[in-house]
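Have a look at the structure below before the remarks.
Only one protein chain is missing from this complex, and each of the others stays in its spot.
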Amino acid sequence: MISSSTIPLFMAIPLGGAFLCALLGKRVKSAADGIGIMAVVGVFMLSIFSVITLQATDGGRLTTAIGNWQAPYGIQLVLDSFTSFMLVTVNLIAFLVMIYSISYMTRYTDKWKFHTLFLLMLAGMNGVVITGDLFNLFVFLEVASIASYALVAFGTGKNELEAAFKYAVMGSMGSLLILLGIGFLYSYTSTLNMADMAERLQLLGDSRITLTAMVMFLMGFGLKAAMVPFHAWLPDAHPSAPAPISAMLSGVLIKALGIYAICRLLFNVFGMAPQVSSLLMVFAAVSMAVGAVLALKQWDMKRLLAYSSISQVGYILLGIGIGTPLALLGALFHLFNHAVFKSLLFLDSGAVEYATGTRDLRKMGGLSSRLPITSGSTLIASASVAGIPPFAGFWSKLIIILAAVQAGYWFYAAWAVVISVITLAYVMKITRYGFLGRIKKQLEVIVEVPAFMRIALVALALICLLGGLLLLPGVREGFLGQASDVLSRGVVTLSEVVR
Amino acid sequence: MNAYLPYVMCIVLFCLGVYAVLAKRNIIKILIGLCIAEYAVNLFLILVAYRVGGRSPIFSSTDVILPDVMVDPLPQALVLTAIVIGLATTAFLVAIAMRLHDRFGTYDITKIRELRG
Partner (left out) sequence: MSREHSPGMSVIVKMVTRLTAWVILLYGIYIVLNGHLTPGGGFAGGVIIALAFVHSVLAFGKDEASKIATKAGASMVEALGAILFIAIALLGLSWGGFFVNFLPKGTPFDLVSAGTIPLSNIAISLKVGAGLFSIFLTVTILMKSEEKK
């Protein structure tokens, strides 16, 4: 349905929409909303078509060269199953968050600036996922990062500015480390195309330069993915941003920029070495513990959810570290699930803040009587985070734990189960203090949130409920199975990518 | 060792920039440290492209210049892009620093600590 020449549209449509918003947004009323919705719907449709097209393509891969300059001299855009999986995840969440933000952002001034920056961030994320060239990945990573720094500071209150400053300085440091790694790799292999670099690295063998580059990449992309010990920006940045931006940041940005890049580089370019995977597993275990334990003592709802993000990213990294095909399937499924339920939880906290004006759990209580849809979707999302059957989160955590047991890592499997119990504890904290119980006197007059916000919440809750169906035998091969196959097949050389 | 000396100086410059980001209390000094680190990485990229006795990679209409004697032009394009990205980040951070001074009344980062826990 889509041909290889429409691949660049994934980044051209949001970019064009962003600049059209900047041009027309101030002059024409509600033009920014319209352009934003049309751009996001367009890219979402294209991503669904890309999954369907890849089923019919032999080799499971579409490539195009920018400007018809052939690889390895030109920039290549490669669309394989892992890419289309990430594209569907990113654009689905962006679509629902855009619907939500039509009514939520009326409380802020200058909505057209929000839509411009949002579409720029989406263009950056799409660009990171579809590119096959290492420096192009860095450029789009920076586009998305700088747009997200500006979006975190959108309200220009005291907390937002402090959080945005910390996030920007640490994010820039991470990007500089990535650029240094790219410099080392270029000096060793003298090419920037990822497939060509994989081929030359196999010929030239390992040396201290590749070790240095790998360490730089782990540090830089680990900072983008909020891996412990590079996580310190996340608990400040995610609560201070407006709720739709928290949902995008926690739901898709840390995955598209951090985890996707780590997977792509470690599996398809460098080839996974056993020391690197055990290092990743250690970082993952520490992330799970730090995130879960620190989430228990938070009383600010969004800060609790931010620490929970660190913990769940630890689960995904554990699956990637184990490296067997079953573990990779579990990790990618958990990536999809976490994108859905974490963005649903952040949108819920935004709805609670819209209705009651507070984020502090001690000041809430009994909201389920006045806000039925918000509390219903929060309960569904919380059950999914905690891993209660039959919600989607249960299946993905089960697959990761089973893969750990199958590969012989008994300690990590037990660790994952223990952290699961702590996860259950902190989501019960949200539901018990926020939603159950008796409602306070001054909160009795609140009403349910506007229609657009409700549509987004209900849609995400439905996906949470039905997410387990992605594991049915027919559907599993098409969507998740092929994506994890791309990773477990190992190094991809240039002759496979060039047609 | 002499052949690697420029690269070592680049890494030393990068470490100086990181030291300024970590140890200084004034927001503007942290910004300057970040800029120094960024200059160090750009310099490293250009040094990767150097060839002893090479000339600049520009063709001329009057003489014939073979591409073998030119330095590598690809990292120069990378550095151009990296400089633009650094400019955008610096402009953003300067605006944030000015607004922080507006709200908090100070440029001292140890006094801007409302988010904790």
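In order of appearance the chains are A and B, and numbering begins at 1 in each one.
As a working rule, contacts are C-beta pairs under 8 Å (C-beta built on N, C-alpha and C of every residue); 3 or more make two chains touch, one makes a residue touch a chain.
Being a predicted model, the structure only gives us computed values, none of them experimental.
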{"item": "Option touching the unshown chain, where A:Leu15, A:Leu371 or A:Ala404 are the choices", "value": "A:Leu15"}
{"item": "Interface residues of subunit B (partner: the chain not displayed)", "value": "56, 58-59, 61, 80, 84, 91, 94-95, 98-99, 101-102"}
{"item": "For subunit A, residues in touch with the removed chain", "value": "5, 8, 12, 15-16, 19-20, 22-23, 26, 64-68"}
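Criterion: only the chains that are shown with their structure count from here on.
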{"item": "Centre-to-centre distance between subunit B and subunit A (centres being mean Cα positions), rounded to whole Å", "value": "28"}
{"item": "Contacting residues of subunit B [partner subunit A, same complex]", "value": "14, 18, 21, 27, 30, 34, 37-38, 41, 44-45, 48, 74-75, 78, 81-82, 85, 88-89, 92-93, 96-97, 99-100, 103-104, 112-115, 117"}
{"item": "Contact set on subunit A toward subunit B in their complex", "value": "135, 139, 142, 146, 149-150, 153, 156-159, 161-165, 168-169, 172-173, 175-176, 179-180, 182-183, 186-187, 192, 235-236, 239-240, 297-298, 300, 303"}
